[in-house]
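Okay, structure first, notes after.
Only a single protein chain was left out; the remaining protein chains are all shown in position.
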Amino acid sequence: QAEGLIFEIGTPETTGVDLPAPKGTKNRLGGVARKQPTGLPGLSEPQAVRHYMRLSQKNYAIDLGLFPLGSCTMKHNPRLNEKIARLPGFGDIHPLQPQATVQGALELIDELATWLKTLTNMPAVAMSPKAGAHGEFCGMMTIRQALIARGEVETRKRVLVPESAHGTNPATAVQCGFIVDEIKANKRGRVDMEDLKAKLEKSDDIAGIMLTNPNTCGLFETDIKEIADLIHEAGGYFYCDGANFNAIVGRVRPGDLGIDAMHINLHKTFSTPHGGGGPGSGPTVLSEALAPYAPVPFVVKDADGMFRLVEDIEGVASESFGRMAAFHGQMGMFVRALTYILSHGADGLKQASEDAVLNANYVQARLKSVMTAPFDGYCMHEALFSDAFTAEGIETIDIAKALIDEGYHPMTMYFPLVVHGAMLIEPTESESKAELDRFCDALESIARRAAQGDEALKGAPYLAPMRRLDETKAARKPVLKWEEPVVAPPVAAE
Amino acid sequence: QAEGLIFEIGTPETTGVDLPAPKGTKNRLGGVARKQPTGLPGLSEPQAVRHYMRLSQKNYAIDLGLFPLGSCTMKHNPRLNEKIARLPGFGDIHPLQPQATVQGALELIDELATWLKTLTNMPAVAMSPKAGAHGEFCGMMTIRQALIARGEVETRKRVLVPESAHGTNPATAVQCGFIVDEIKANKRGRVDMEDLKAKLEKSDDIAGIMLTNPNTCGLFETDIKEIADLIHEAGGYFYCDGANFNAIVGRVRPGDLGIDAMHINLHKTFSTPHGGGGPGSGPTVLSEALAPYAPVPFVVKDADGMFRLVEDIEGVASESFGRMAAFHGQMGMFVRALTYILSHGADGLKQASEDAVLNANYVQARLKSVMTAPFDGYCMHEALFSDAFTAEGIETIDIAKALIDEGYHPMTMYFPLVVHGAMLIEPTESESKAELDRFCDALESIARRAAQGDEALKGAPYLAPMRRLDETKAARKPVLKWEEPVVAPPVAAE
Amino acid sequence: MRYLPLTADDRADMLKTIGAKSVDDFYADVPESARLHGTVDGLPNHQGELAVERHMSKLAAKNRAASSGPFFVGAGAYKHHVPASVDMIIQRSEFLTTYTPYQPEIAQGTLQTLFEFQTQVAALTAMDVANASMYDGSTACAEAAVMATRATRRKKVILSGGLHPHYAAATKMLCEAQGIEVVQLEHAIDGELALADAVDDQTACLIGQSPNTFGTVTDLSPVAEAAHGKGALLVSVFTEAVSLGLVTPPGEMGADIAVGEGQSIGNGLNFGGPYVGLFACTQKLVRQMPGRLCGETTDADGKRGFVLTLSTREQHIRRDKATSNICTNSGLCTLAFTAHMTLLGGKGLEQLAVLNHEAACDLADALAAVPGVEILTPRFFNEFAFRTPMNAEAVLAMLDEAGIVGGVRASRLFPGDHMGDVILCAATECTTQEDIAAYAAALKEII
Partner (left out) sequence: MRYLPLTADDRADMLKTIGAKSVDDFYADVPESARLHGTVDGLPNHQGELAVERHMSKLAAKNRAASSGPFFVGAGAYKHHVPASVDMIIQRSEFLTTYTPYQPEIAQGTLQTLFEFQTQVAALTAMDVANASMYDGSTACAEAAVMATRATRRKKVILSGGLHPHYAAATKMLCEAQGIEVVQLEHAIDGELALADAVDDQTACLIGQSPNTFGTVTDLSPVAEAAHGKGALLVSVFTEAVSLGLVTPPGEMGADIAVGEGQSIGNGLNFGGPYVGLFACTQKLVRQMPGRLCGETTDADGKRGFVLTLSTREQHIRRDKATSNICTNSGLCTLAFTAHMTLLGGKGLEQLAVLNHEAACDLADALAAVPGVEILTPRFFNEFAFRTPMNAEAVLAMLDEAGIVGGVRASRLFPGDHMGDVILCAATECTTQEDIAAYAAALKEII
């Protein structure tokens, strides 16, 4: 059933809040007053609740079933984390209250920072980035600032980025003033070391490399330590995209691999809810070489045991590259992530990684006979397939949409780009074997239909709240907001 | 999609809680220890959350749409009430804590009692009944106790109950040791005064009357004051079933009608959530005549301003009929009801009643041309129809089930009994006109099909999570719990 | 008014459709003298969330929350930890804002959870069948007594001296209204077995409790034997559902009916309510049971589904011949119970019970070491009674000043029973070693 827009349901007279009547004070706006009312409709509370509940029913969610989006780590979101984040001592404190009144908040940031450093074996972490891409930005800005300090920012402009990289990597590099130089993948889905070495032959313009590990094919970069050595020898820095950290937490510490910076998606690895597209949080761990350039603010513990925010570029922060955003980072996500880390503990985090990898390998093993696994061997926490097995005319998107009819969210489609018609499946550690078996059964049956060229797949989904949507139409003449429909004037009587 | 039972999904080894390991203390049970483990399965938290979320999707609810169950008052449940009930100062206090540590809780009970007395214009209220039927029980027990005090409990056994009464009324009367004598309804859907008078000709065995007002036909008992007078003249008491109080709050005070006792369903009139069948709460207001017999406990305010629980039958409570249940009543519901009352205020409660009645009359007006309205005139907060308009073979249940396919919860069916194939529709004040129009359109179309004898109605619902369920089968050989399926022994090889 | 969707225009349009001048027309049947003009006196007009929240928060702030410090009150309600996901599940709109599942096609969510609940309760109590819950433990107990009289066609009920006095009171009240004789045995810390001596061939049932109000656990098997020997039933009561993970359950003791309070699993303290009454019995008695029952069946397509069943016992069908007048269960509390129990699983419950027992053992040791304290309960699960050399009320008041809620004075529950120096106290998994040490230290200071 279609649910109307609030503009169609509500009226401008209605309100779902009751406020005391204003006293009628003469205003002190000095004439800077709004001229046109917003005209926005209101809904009474019953109407509003129903509107959002009905809309919610058109969404799929982890709480309802497997959400195997590769590289997105859609794992279970513990409800304890939500409860803790709503304690008034966390949810109801202002970022600019006197610091003496928020010592618990500062301690929490410090404690989370400690565990992030412990899990990565890195000496420093910048807590303020607001999402993964913001964390990448933070990492690349510290590299830029280090190059400034070395007097080489004008000469070292080239950043190597594998073709399998997340799209944000090249975008971030460019945003920081770098030039992107793509490196190829080899037949095993890893960085082509020959190509890398060739790119490093001329090394005096190298700023660094941006590499995802485990990479976007779901594979661990076998030569990662050699890559780190080569980059460092070339005078560059090693940025690691930590989007796939979930595969290795508690088993491998990125600091032991020679990296200089890595962002951590708290909303992936440490399960802060994705919320339909955010908010995220992207703390970025830094090596000794980059630590001095970390952004403000950060928390320090003074000799008297008091926690203190360093907010300005001075003193201990005098080499900082600056401030990335207002205030001190995504506190709401910090609370949830710390709750998650303490709940899992050292043993639980390790077990979670292992279960995530086990689940992905199980899916790979169950499906590789009916779908095409482009690379040999075990995968990490996500299983990659190409569309080589499909009959002419059946595409990855058809398989994805057919999964919807089986009651699942599709996998990641057409990414990474190194594989034709990629399907990237990340089940996460939150799935039971029974759930995985049901999923594999469903996907196996779709894959067989795809191999046989079943045209019905092209019409999928049939059972979703909507059929396939016309994205081309949306982009051609974008309708980005609701407008009052133009009522045709009554035809005048002849 | 079918969702398995926890016994099919879970395993006895799994648990969704992490507890510290026991120390291994020698037990002091003196051998009174469980022999057989429960064998109950556990689920991990992700599995449990998904299980309940998936099951929830098989339910209909007010938050999703109109829930026009007559006599149940399925109105919007404000979320503020849920928030307040979870304040640790309300949700996390023990009924037997020292009273000095729960003064706010006692004050809250006293404050809610005050507003219930104000809204009903009654001098006393018993707060401890746990639901509507428990409130009826409370009221009838005070009557019984008053008769004991008068020395007439053995002689005055007869309680008059209209045939339109809720089934709980006769059940309650019997549970209190009374004998039920049914009185008829007249053609206007009210108490037949002639029948009443006839029943009162012999009056020395009359304990009282149990009358619902507004009654279960959704009508105000026109002769209510005369009824009260007649009962009182006969030496009996007037129990009013307050299930339909929602129609008159703020417009009529039951105390002005001559009643002696009335329960109030906090979960109807004051919107504590129905929760799939409870918990309810049924405070019972009492007249001067009955007040001394109220059950313990109750709250009194001492001269020093401290609130105190009277928990035993002594002192001010020496005439009390006793204790109905452990502790002091449904505190969780009291918190929600008081929040509701303060949010609405005197003006809002009145407006809510008026809107509830307006909405019901609108439904009646919109549908009376296609369905059969058995009584003339306006209704109160619910509109009653009979099945007289349907073609042979089409029953009330078919219309109800067809409503499911239109996206609505059915109305109350086959109640009250005074009308053939009754359909009792209570939209409540929580519905907008647009919502009512959609509902009336849907029901109108079903009614037309019913009048034409559309056999397809008998198969409805078609679009619900399940088709019609076989209730006869369920009752014939009841399966009331899950049992491990018996695995057929393997057939021995010949 | 934020909860009312009708606009002024809507109201006018609707009156027009109806053909009424104003809403006053609808109230024309109300006797003139009973019509309220204006609004009720005293109650203020509508207020916004902020104002209401302030008022309610002030009231809440006047109460000491159990989590805010060392807390040792039990005696029928227990401070346990409830997983956060349980509260999230019961706040789900489709569970919170739905009605009794009278339309099973669109209520399978509620019905399946009830079926799972019934199975869990039957397994926990080791009984054949369980219903879909009662208001609370005390009303379940009263209903059990009446049910026993129906089943045996006898009119006498005997209550043990350890039965929770509120349960006893509720049972007496319900029975006496129906002309059933209730015999209350003398209050005793360890006297459940006295029931065996009291039974006679007029007795419908014996009602014993384990753990009882003083915390004493008792194997009621001898009571069951004595009852059955006289054609009577045993009703076995518990107020602490967590004990079922460790203590001999009613079914293993030969009980015919098991009733108890389910609050401990999934439900908060809530100052005494809403709680959830558990009610189970033998297969033989199932058609005598009060309350709702959910049963398995199939739909028109042959798929497994669930419905409320055996409703011919209930008042909306049977009216004055119903088994009880109860027409609600404790739905949402039932859901909380079953969700928490599902998270625990059998193993989890057992471990939780052990932790409770160990905490109580530690508490008993710590208090016993305080000079002048005498532990009175011989065998216990997670609560016990102890004697102090002073008036218990005074001791509790002084503990309160030290920030410790030390328990319930026995004289509050058993007035007139000369228990002025007895305190009932409980420990659970929420009790820390620090809490226990603080209690013992404060008690030492006081007495």
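Letters are used for the chains, namely A, B and C, taken in the order the chains are written, and counting of residues starts over at 1 for each.
Please note the rule applied: contacts are C-beta pairs under 8 Å (C-beta built on N, C-alpha and C of every residue); 3 or more make two chains touch, one makes a residue touch a chain.
These numbers were taken from a predicted model, which means no experiment stands behind them.
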Tell me the shown chains the invisible chain touches, ordered by label. A, B, C
Listed residues A:158, A:366 or A:449, member touching the removed chain: A:366
If I consider the whole complex, including the chain that's not displayed, which of A:319, A:354 or A:444 touches that chain? A:354
Touching the absent chain when the full complex is considered, from A:151, A:305 or A:478: A:478
Can you list where chain B touches the absent chain? 11, 13-20, 43-47, 49, 53, 78-80, 82-83
Where chain C meets the chain that is not shown, the residues are 2, 48-50, 53, 81, 83-84, 88, 91-93, 343, 429-430
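Operating definition for what follows: only the chains that are shown with their structure count from here on.
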From the C-alpha centres, identify the chain that is farthest from chain B. A
Between chain A and chain B, what's the gap in Å when you average each chain's C-alpha atoms? 48
Chain B touches at least 2 other chains through residues 45, 49, 53, 57, 63-64, 76, 78, 343, 430-432
Multi-chain contact residues (two or more partners), chain C: 1-5, 7, 46-47, 49, 83, 85, 87-88, 93
